[in-house]
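For this view, one protein chain was removed and the others were kept in their places.
A and B are the chain letters, set down in written order, and residue numbers restart from 1 in every chain.
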Amino acid sequence: MKPAAFAYRAPASVEEALALLEANREAKLLAGGQSLVPVLNFRLASPPLLIDLNRIDALAGVREEADGTLAIGAMTRHRAIETSERVRRANPLLAAAMPYVAHAQIRNRGTIGGSLAHADPAAELPAVCLACDAQMLIQHTRGTRRVAAHEFFTGFFSTALTGAEVLVEVRFPAWPAERRAGFAEVSRRHGDFALAGVALTADVKDGRCERARIALFGAEDLPRLARADMLLQQPLDAKRIAEAARAVAAGSQPRADHHASAEYRRELVEVLVRRALEQALAS
Amino acid sequence: MNGGVPVTMSVNGQEVSATLEPRVSLADFLRERLNLTGTHLGCEHGVCGACTVIVDGAAVRACLLFAVQLEGARVTTVEGLAPEGELTDLQRAFREHHALQCGFCTPGFLTTAHAFLLERPQPSADEVRAALSGNVCRCTGYLGIVEAVLATAQARAKA
Partner (left out) sequence: MIGQALPRMEDRRFLSGRACFVDDLKFPRMLHAVVVRSAQAHALIRHIATPAARAMPGVEAVFTFADIQRYKALIPIRLGPLPGFERYLQAPLADRRVRYVGEPVAVVVAENRYLAEDAADALAIEYEPLAPVVEARAGMSDTSVVHPEVGTNIGTRYTSAIGDVAAAFGRAAHRRKAAFRCHRHSAMPLETRGLVVVPRDGKLALWGATKVNFQNRRALAQMLGIAVDAIEMIETDVGGSFGVRGEFYPEDFLIPFAARELGRPVKWIEDRREHLIAANHSREIECELELALSREGEILGLRAQLIADMGAYVRTNGSVVPAKAAQFLLGPYRIRNFQCEVIGIMTNKTPVGTYRAPGRYEANFFRERLFDMACRDFGFEPAEFRRRNLIRPSEMPWSIGKLVPYEPPSEYDNGDYPAIFDKALEAFDYARLARQEARQADGKLHGVGMGCFVESSGAGPAETARVVVRKDGFDVYVGSSSSGQGHETSMAQILADELGVPMGGIRVFHGSTGIVPNGYGTYHSRAIVMGGSAILLAARKLKAELAHRSHGAPIDYAAFAGEEAIATFEQSKRTYTYGAHLAHVAVDPQTAQVEVLRYLSVEDIGRAINPLIVHGQAIGAAVQGLGAAFLDEFKYSEDGQLLTGSLADYLLPLATDFPVVEALTFENSPSALNPLGVKGAGEGGIVAVGGAVANAVASALQPLGVEITALPMSLDNLSAAIRAARRSR
């Protein structure tokens, strides 16, 4: 399974990468390659040019800003995020999700930017971004723009990224003291893509839920935030958790494929929302 | 050669230079150009782990890397884990615990376990299994492999 021939460039800066993209609209950006290269090897895609982002050191790194924002460069390897003490302190949900992302060898090369730009509906990181109200920092030839996570994932393997643009950074808002998190997924084997998964955050003050984000992945054609208003201004107890889980499942539009039926995915959504909320309650 | 891209990397401690078509995978470069056939191809889509090599200290899939991406990198293959004619303690443990049968997956398990033990010298059995979950073996059922890795860790702790 050898790929079709392509030209190759490894720019040293984002500007150079953008200029190449601008001049070669059929080109593909190569980040970790863990999703793109299999596609090339199966000859499901034959781009004439690969633009390798791995030489752009400025794109990798985990920074904490003064206001507590966690800024992660798009080319930061999953493994770096998984082992980052800073991430563990600044975003427990992201830290909890990392071990579920594929396998160690994939995490050693795969990048957060690559995962988000690829937007596999069954991937963990897009859902974590949704649950955290993350922001995508996108650079184009005339400057930068920011896109909120809930506007970034637009469809089946589709994002808001247009022609000559590069995702350069993912920004997670500061984690307030009252925020709890939950993460649950069901996959066929350890490390497989989720058949259904839930990443959620709930801010609980004085025993009541002030803000909640329930992000679903794996179950539908794209990752998305489910309606969580039934939880607001309520205590997080078993009864309300069960009701919320039922409501989210009822409101979902699960997909079917040869791994799982829509019905099974819908059942999993209910179970996983419940379990993730129970985790949040217990944490 | 059309559109050949030059690359210089170190493989098993030796500097290697070549000019290659960009689409040549690191696995094929190692196997065909350098005659290091210990790295095996089992799927060419990043699932089976037979092609795992160590690049700059990290275990990665050689079938998902293009050789031209490895400028300045340090690559270690199964052939480079021990000096010629010798076996590492991990390799000896594989033999003692019958951690291989047909041997096709073995190089990938060795590089993966080698890198893993450097990062996590005292793993639990569950951690070992999770660390090896990116490598497929059809013959052994994994028992001997997990035992060999744990035995190696235990022996190193005692030493």
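Brief remarks follow.
We take it that contacts are C-beta pairs under 8 Å (C-beta built on N, C-alpha and C of every residue); 3 or more make two chains touch, one makes a residue touch a chain.
This is a predicted model, so every value here is computed, not measured.
In the complete complex, the residue from B:L117, B:C137 or B:A151 that touches the missing chain is B:C137. Panel shows chain A; residues 1-2, 4-5, 38, 42-43, 186, 188-192, 195, 258-261, 263-264, 267-268, 271 of it touch the chain omitted from the view. Interface with the hidden chain, as seen from chain B, comprises residues 21, 23-24, 31, 35-45, 47-48, 50, 77-79, 82, 87, 91, 94-96, 98, 100-107, 110, 125-126, 128-130, 132-146.
What we mean here is this: only the chains that are shown with their structure count from here on.
Between the CA-based centres of chain A and chain B the separation comes to 29 Å, rounded to the whole angstrom. Interface residues of chain B facing chain A in the complex, by the touch rule stated above, are 2-3, 5, 21-23, 25, 28, 44-46, 49, 52, 58-61, 63-66, 68-69, 71, 112, 116, 130-131, 133-134. On the side of chain A, the complex with chain B involves touching residues 1-8, 10, 30, 33-34, 37-38, 40-42, 50, 52, 54, 79, 99, 102-106, 108-109, 189-191.
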